[in-house]
Each structure stands twice: as C-alpha cells, then as structure tokens.
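Here the complex is missing one protein chain, while the rest keep their positions.
Coming up: subunit A.
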Amino acid sequence: MSKLRVATTSLAGCFGCHTSFLDIDERLFDLLKLVEFDRTPLTDIKHCGPCDIGIVEGGICNAENVAVLREFRNNCKVLIAIGSCAVTGGLPAQRNHLDLGDCLSEVYLTEPGTSHGLIPNDPELPLPLDKVHPIHEVVKVDYFIPGCPPSGDAIWKFLTDLIAGRTPTLGHGLIKYD
C-alpha cells in the first residue's frame, strides 16, 4: 500500500497543536510507516501538493491565512481543523468585539516603546482581517479535533481511526475544549 500524503500548517495559531502532535512521541515512527509528509513545518516545504490529509491549526486572521487555507482545501482530499483556534477562532478571536484600527493603534501608537509610533505597513506583511474566523467559515472542513491543544493521545486516536478507515471518535477524556 502506498503511503498517505499528509500536509499540516499553522495559521492564526501558536504552534501548540503541532507541538502536541509531536507528543505522540515514538508513535511518530509507526505513523511514518503509514504516511509521508508534504508541506508542514517539519519538512519546511513551502507549498502543498496533492495530499490525502490536510491538518490545519489556527483560525483565519489575515489574507495570507485565507490563501494558505484555500491551497490546503484545493489539494487535500480530507481537511481536518485541529485545535480551538481552527475550530472556533480561539483566543485570537477575542479581538472580534473590538475595532481592528483601535487594536492596532493601542498596540503600536498608544503603548510606549513598541515601534517608533508607527503601525507596520510593509507590503510583505499580510493584511489583517477585520475579524478572526474559524476555518469552517471559509472552506468546507471534513473533521474537527477540538482542544487547546488536543492531547497527543487524542491526535493519535483520531489519525489512526481515520487512516484505518474507521469514523474517528474521541470519547471521554480525549474530547476536550480546553
């Protein structure tokens, strides 16, 4: 059987879910018998090719996040939202009731000492979105693994179920929102 191709990325997240993914520890070797990695922070491949499974950490807070998410959706047969931020918007979405302009001026103009009193506007920087969104509000998402972050055991259970062709179920102790 040829290996399944897997891509992962972190959008408006903290890499905590990727760190938790590494918490599957030596089971990573078992996983690598079944899958190979395409674009992921582990391989440092910059763009995602055709894949079987795409795993997205983090919500959508800027234009680049949207482009990357669309690249994943266009290339991955199965797309998984992993972690509170991808599933609900998470902590970055706590700015949603505030005006974006107010947030930027509070951080860069009002607070002393950050950036010479200028709001960064380098063209290289992706434009922030007005609101932070969970990824299912932008593309169709096939599966969700909640948790901040989900534990390594939850990620392992989910992926092994999926790869074995079972409907992934977490059950008590593995399904967590915190």
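Methods note: contacts are C-beta pairs under 8 Å (C-beta built on N, C-alpha and C of every residue); 3 or more make two chains touch, one makes a residue touch a chain; residues count from 1.
Operating definition for what follows: contacts and distances are computed from a predicted model.
S.K.: Select, from "ABC transporter permease", "2Fe-2S iron-sulfur cluster binding domain-containing protein", "Anaerobic sulfite reductase subunit AsrB" or "N-methylglutamate synthase subunit C", the UniProt-recorded name of the complex's unshown chain.
M.R.: UniProt lists the chain that is not shown as "2Fe-2S iron-sulfur cluster binding domain-containing protein".
S.K.: Going by the contact rule already stated, which one of A:T43, A:N74, A:Q94 or A:T110 would touch the omitted chain in the full complex?
M.R.: A:Q94
S.K.: Check the options A:T8, A:T40 or A:S84 and report the residue that touches the missing chain.
M.R.: A:S84
S.K.: Of the residues A:L31, A:C76 or A:I145, which one touches the chain left out of the display?
M.R.: A:I145
S.K.: When the complex is taken as a whole, what residues of subunit A touch the one chain not shown?
M.R.: Those residues of subunit A that touch the unshown chain are 81, 84, 87-91, 93-94, 96-97, 131, 133-134, 136-137, 141, 143-146, 148, 169-170, 172-173, 175-178.
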